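Partial complex: the chains shown occupy the same locations as in the complete assembly.
All chains are identified by letter, namely A and B, in their written order; residue positions are counted from 1 within each chain.
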Amino acid sequence: MKALVYLAKGKKSLDERPKPEIAAPTDAIVKITRTTICGTDLHILKGDLASCKPGRILGHEGVGIVESVGAAVTVFKPGDHVLISCVSACGRCPYCRKQMYSHCTTGGWILGNTIDGTQAEFVRIPHADNSLYPIPKGADEEALVMLSDILPTGFECGVLNGKIEPGSTVAIVGAGPIGLATLLTAQFYSPAEIIMIDLDENRLEVAKRFGATSTVNSTDGKAAEAVMKMTGDRGVDTAIEAVGIPATFELCEKIVTAGGTIANIGVHGVKVDLHLERLWDHNISITTRLVDTVTIPMLFRTVASGKIDPALLITHRFKLDRILEAYETFGNAAKTKALKVIIEA
Amino acid sequence: MKALVYLAKGKKSLDERPKPEIAAPTDAIVKITRTTICGTDLHILKGDLASCKPGRILGHEGVGIVESVGAAVTVFKPGDHVLISCVSACGRCPYCRKQMYSHCTTGGWILGNTIDGTQAEFVRIPHADNSLYPIPKGADEEALVMLSDILPTGFECGVLNGKIEPGSTVAIVGAGPIGLATLLTAQFYSPAEIIMIDLDENRLEVAKRFGATSTVNSTDGKAAEAVMKMTGDRGVDTAIEAVGIPATFELCEKIVTAGGTIANIGVHGVKVDLHLERLWDHNISITTRLVDTVTIPMLFRTVASGKIDPALLITHRFKLDRILEAYETFGNAAKTKALKVIIEA
């Protein structure tokens, strides 16, 4: 089968690889119909993730059709249309039992990382019963690819951890795909203000279209001042970090109000300065989270009832045999204005 | 009246000062019967707190008897025995309305800071109705001085923010009076393990007597390794910082388990390193808090029912005219083994 393989730092190729097979009774083999590329895939290609070794098929998102199942799989059968969670969950370890699937002792984020992933014609899904979700008949399957990772990530790590509530004031730092997914799901809770902060004017325009009540272009290094002015020097109830560098996290520290929350989504490569000399008496919370995808069923219902349209995030489409071009497009978002690119397998 | 006055960096004296008077209809004048000295008072004397100006009467803890009340005070009348909260609360501003008294727009921590405090024969208490608490007949008033600040601080900033629950594993970094108050109140929730960490062997002995299940002397710089070993490399559910320096906060970062909480109590003077490159996917919470004293009524009930004995924290007693000696004793705790010193006015 065709598959996108990580070869070495900076190198990938579209290769022919053997079709995966059931390896454990809880496995399923899924024929991929749609997958996508994540910012994390770009990180892997830069050589940033030691856990992902050369030779790995990338990809941890997608929808498809169950091809075969192991003897212990009871929820799914061949022919079922399924959504693949980016996180595999055994459902029985201490972490899974408290819905912290991200830290499943034999799962977590392994797809396209420590085992082969979804940017291929077929993928093996471990712990299939707890890691796949049935797609209802008639659903827009392409749009549901957004439920594999990006929407639950924005919702769980940003919106839920950020304790957004009706009438509250929110700032989202970073208007990339994750920041925009956060923006879309934040509106489930009817905050009064959502201030979107980014360097890219195009993305800020998109943010406005997606529901941001105001935007701040942080190119001038004065985003904190702008937010404090907008909020009457009060700051925001929730500051969401959706970039992953010290400057953006420290911006959140500057704009969070007393009693507020900083919800980190960004994948950080270096430490940040935490200004406890100013924040120790500020009664704030800071949260970090690798997505658990525990809200996928809830997100399914919000999509089905039209509370959110995940297809808004899709800007480009490619066939699997042109996935290298898809990577090119996704990797040059400033120029291509790409948000999420769909790969049809 | 006699009063302990902050004169200048490093200088204090026991002076004669005019008795305070009702300045607003919501004020009360309280005759102090017992007060105490807080670690924060030592910080002020070092010149660390710009908000507290020379000439200020120090002290923000104590019990006493109401001497007179303003026209708008309805809960208290002269002769009532009262506990003084270290935090004054108007009860009507947006912060007070969500029980965040620490940030009351006309109150908060002002006693012995921006207005004269309790280390005197009398004190003026603003917003008396919401800042004093009636002492039931027959209570041990001296022990209740611990409810002005130290017990609610340990309980709110450490125990509640740290989400301690039955069977959980807790580490408290710092076995000074605040750390020990946290240790005492942590036991309200029956954690399985409470590991106490400090440099001072005497304080660790006290911690064992107060209910710590194990102790770590961190003199050798290997406390993190010791805690990880004790917890089977899992770390602790709750790590409580009760010192206020980078090294102890960063120790908390090392020992908190995935899904756990770091609850900061310490007053920090400089920034700390937050290792998001390791913690971004660790699903943790970090909390900061200036005590709101909103749990004083709850703490009263735990004292009345014998769930906690605040008198355990009291090691020395002095008359007000020997308060300079009390400061000496409290300031040399390593030698004197002082925890809390009671001043009888």
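Following the convention adopted for this analysis, a residue touches a chain if its C-beta (ideal position, glycine included) is under 8 Å from a C-beta of that chain, and two chains touch if they have at least 3 such contacts.
Owing to the predicted nature of the structure, the values given are computational and were not obtained by experimental measurement.
**Q** Shown here are 2 copies; how many are in the complete complex?
**A** Identical chains making up the full complex: 4 copies.
Definition applied: only the chains that are shown with their structure count from here on.
**Q** Roughly how far is chain A from chain B, centre to centre by C-alpha average, rounded to an integer in Å?
**A** Each chain reduced to its C-alpha mean, chain A and chain B end up 42 Å apart.
**Q** Which of the residues in chain A end up touching chain B in this complex?
**A** Of all residues in chain A, those touching chain B are 95, 98, 100, 102-103, 244, 249, 258-259, 264, 266-277, 279-290, 292.
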